[in-house]
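I have a structure here, written as structure tokens, and I will follow up with some questions on it.
A single protein chain has been omitted; all remaining protein chains appear in their positions.
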């Protein structure tokens, strides 16, 4: 029972990261009908920025902030320079371009930093402290919950309470009409990509210290988990992304807890297959088919 | 909405795939060329030639899948790994290469069937996501079953020495190009016949294909299976070339390289697959030279990676209509863009 509780909290903590990353995928999908397959690589790139900045300044937190800022800039740049010019006649076009970005980013990171794993420090202890005699949560888990919770709350406020949020939603749903109503649609898309990339960066910063460390491909598996979460929730639904992320986190935590950590990657694949074939619309989606 | 537009654009594209060379002639010419090259090139170049042949098996199968049937697979690197590991295990037990290659193809075909069955129900980014997951996860399977796959170290492949009259490189080149030429011949024949027509019909307009009595799912699954068999052969040949297999040899980037190769060469065309296979060997070789010259180890592999990425992005953005237009010969592309008014009616 203690173990179950432990795995539950561990799963929620991982799930929170998946939720954040899935949220980033959903933001971009809603606005541009592109699944940003480059998001993992983009997040890793900003994590390297954090590494360099933290190294130079000696402060984890300055590095952390640098990663988020770098995420904003990278997201905006990717939208402005590349994604804006994608031809939408086939949904594969966006996928292939994003994959090209993955190669570019991983290649450039490799050239600058090399292809060794670099240790990534966590800002808080990852040892679980005891609550009523049971080791459930570490300080780091609390930090993860707080960070992801803050992001979810801030994004919710942005989208539902501010004029900019309303503009962003309108631009995503009906670009032509929005333009007639005075919404600078291009700017909103850039902003959306910037925000999504920053959220992706946050997820990367949170997850990398819990894995093998910093490496150009460090986010590949996380991307699959988060993609699974986003699809589970329905690619169109931010709430779905959060719920999906938590569910995927729990499932993977139980599986690797009871069956061994090495099966976790396969479990992700299995889960994705089950979700894709079993729940055609996702839990919260409004649209119909998996055809996009 | 996007699907609809996709259909319209690709329907205009459909009637183009006519003008073809006789595949038997092509293969015969290719065989002669390879034999001549193996007797003229220095050993290292011959080895590279062999590698091109192994890649060609995979790119040819992938370009048929993506270009002619419209299914994007990011998992072909994993299918290659399946073929390679199968061959390694077989060789280390029985040391009977010819049978081993067949077994590798069969095992990969089964894997392809499983993925293909799932893939037939998925489209666009969902299919891409699933195959991406396969590409990321499958190498990690190797580290899960330590006793069988020997984890990250991988396995070495036992091989008999080549016949005395040849060098190892010549033998490798003949073997790989034998596989490659048979693959292209089979694919050329398959894609010209009725099945090829079905494949294109499904790609262009699923509803119309269904109305014409074509089973969408069956066509897609079969295409995936054929394409997987090609990847299995390619993987087995790689195991022979490297005389070892390890998870590190089949990273996600390998799958992405394969996609880049078929996109650059012109999607859905076997000549494109040849160009792509050539570039997969040539570009890293150039990057290697540059890396050597600059004395920086980091540059080496990563330069090729970056270069492939840039090429992929630039090609996709420069081609009006993206992937669909890459299926067209250049003259057609020009003609279409000159007469936009007539497009819709055709």
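As written, the chain order gives the labels A and B, with residue 1 at the start of each chain.
Here is the rule we use: a residue touches a chain if its C-beta (ideal position, glycine included) is under 8 Å from a C-beta of that chain, and two chains touch if they have at least 3 such contacts.
One rule holds for everything that comes next: contacts and distances are computed from a predicted model.
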Name under which UniProt lists the unshown chain, selected from "Branched-chain amino acid transport system ATP-binding protein", "Secreted protein", "Lipid-transfer protein" or "NADH-quinone oxidoreductase subunit F": "Branched-chain amino acid transport system ATP-binding protein"
Of A:5, A:154, A:177 or A:212, the residue in touch with the unshown chain: A:177
Hidden-chain contact residue, picked from the options A:50, A:185 or A:276: A:185
Contacting the left-out chain in the complete assembly, out of A:14, A:33 or A:169: A:169
Residues of chain A (touch criterion as defined above) contacting the omitted chain: 163, 166-167, 169-170, 173-174, 176-185
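As a convention for this text, only the chains that are shown with their structure count from here on.
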Centroid distance [mean C-alpha coordinates] between chain B and chain A, Å: 30
Touching residues on chain A, where the partner in the complex is chain B: 33-35, 37, 82, 85-97, 99-115, 217, 220-221, 223-224, 227-228, 231, 235, 262-263, 265-266, 268-269, 272-273, 276-277, 289-292
For the chain B and chain A complex, residues of the former touching the latter: 2-3, 5-6, 9-10, 70, 72, 74, 118, 121-126, 128-130, 132-134, 136-137, 140-141, 143-144, 251-253, 256-257, 259-260, 263, 296-299, 301-313, 316-317, 319-324
